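This is the structure, below, for whatever I ask next.
One chain of protein is taken out of this complex; the other chains stay put.
Here is chain A:
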Amino acid sequence: MKVKTALLGAIASTALAPMVLADAHEGERGRDGEVKIIYWQAPSILNPFLSGGTKDVESASMIIEPLARYNSSGELTPWLVDEVPTVANGGVSEDLMSITWKITPGILWSDGTPFTSADVKFTADYCMNPDMGCAQLTKFEGVSSVEALDDLTVKVTFDKPTPFPYGPFVGGESPIIQAAQFADCTGAKAPECTDQNFGPIGTGPFVVTEFRTNDVIQMVANENYRDPNKPAFASVTFKGGGDATAAGRAVMETGEFDYAWNLQLAPDVIAQMQEGGLGTPIAGFGPLVERIMLNQTNPDPSLSADDRSVVGPHPFLGEEAVYKAMSMAIDRPLLVEVGYGQAGKVTCNWIPAPAAVNSDTFTCDVQDIAGANAMLDAAGFVDTNGDGVREANGVEMKMLYQTSTNAVRQDFQALIKQWMSEIGIEVELRNIDASVFFGGDPGSPDTFQKFYADMEMYANTFNGTDPQAYLANGLCDKAPSPATQWQGENISRFCSEEYDALHAQLTGTANADERASLARQMNDIMVSEGGMIPLVHRGRLSAHANSLGGIELNVWDSELWNVADWYRTGDNR
């Protein structure tokens, strides 16, 4: 407990440092004029319950807010409530069946009316209405009822014990809408309420004055925002459309805009833009990992359709020496430099974020070709027939390595093929059009689920901060097969009894520290038993003008989560 207190103190002191800086920019509301934001995908609606698109969710997050949200390090932060309910503070019941939220008193909607528990209950009813087709219904999965106990208290009851009850009303995808405004828009009528969907009344720092679909949103500061000194900007121009290159240029080279979202561009292209001198790229890291999946089953084309990539084991990929040596032969820092630059980090883990679940068991940032060769020699996998390729268990170590068509991935393939040849493994490359590879068509032999190859490379991630559902991707019964129409998330067909047992334990554990510890153990099993070779921890890259301060890139929630705290620094302009 003492260690924990000390840690909390350390976190608090680091959190205080930027706050001191921010204090220097305090002043009355609207002092810094206008801020211009560009998203290269244009928002088409401001109601996240009718659209799952990131652009729509994030633009709406400046106007409507959830009860609690994730901060930039992935921790739950109270937003419209005083504290996040937990079992420890009594907000979550002991049997994990319900969670009770207590709203901060005195919060007003932008039209001046009070924000109450009735609005929260209405929001739940609005989204859970079966006639509506709510885009965020998964957030409300397992909810059996939402009750307003009094004006400021809401109780959410689940139909089964839920160790992670922070689905409803948490994060930018599940904000609260005003009951009075949307009262006539429930069920099938929801999409017809144009005025409401294009101009929701919210508790956030800004109010919509004009919404032009797929083009531009004009906003002004909310007169009734709970902090009298925020936001620093009197108005916002939110421009949508164009492409990532143009958006990056508009911020970093020409200075027309102050903030550009999600610049998926090559590192040398970003570096060139940065030379414009007007803006700075910033990277945020969620759990997105580029990895090589290793097939645990036999993909031999001579096997029948029912057995190929279904029955194991693989002729040699299950051998510890083989996958360890392959991992050692890879120069991960070089991959990061070639492919992602600032938006990538070396990782040895399947789940590198949030920080609490990032295991520190492995190190893999140094390439060791000699060590890999020695490991294979020691295991007895040597080249007996002199063709430059080792033999293992009586077969040549030749592998087919597939991935989707994408310039960075083909560069990775070329590099990894070379490194594999240096340790005596021959690799044949194949690239498949992304729409086919990720298309999931059971009739196509080229999908990543069918995995008609020995190794395949792609990236995957999960939403939110809780990895329970994502960890289920390593369970034995999730392996794709003809019996399941090749659906299933356990792409490498990994199967470990220990892993399955740990996952069962995870589903019944509520304590956050224990959950993180279990997740780390499962990550270690997956990596050390050869289910995959993690390569690069990929981040999201956005850019802001040098004159814009207060930005904390958040990959766990809306990037505009703290737009109320943004201010003009006076640099450069």
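Everything below uses one rule, namely that a contact is a pair of C-beta atoms (placed from the backbone, for glycine too) under 8 Å apart; a residue touches a chain by one contact, two chains touch by 3 or more; residues count from 1.
Here is the rule we go by: contacts and distances are computed from a predicted model.
Chosen from "Peptide/nickel transport system permease protein", "NADH-quinone oxidoreductase subunit K", "Thiolase domain-containing protein" or "Acyl-CoA/acyl-ACP dehydrogenase", the protein name that UniProt gives for the omitted chain reads "Peptide/nickel transport system permease protein".
Although one chain is not drawn, the whole complex shows that of A:292, A:310 or A:432 it is A:432 that touches it. Set against the missing chain, the residues A:250, A:338 or A:375 yield one that touches it, A:338. The residue from A:361, A:405 or A:461 that touches the chain not shown here is A:405. If you put the hidden chain back, the residue from A:88, A:378, A:414 or A:501 that touches it is A:414.
Annotation for chain A: contacts to the undisplayed chain at residues 266, 268-269, 272, 301-302, 334, 338, 405, 407, 410-411, 413-415, 417-418, 428-433, 444-446, 452.
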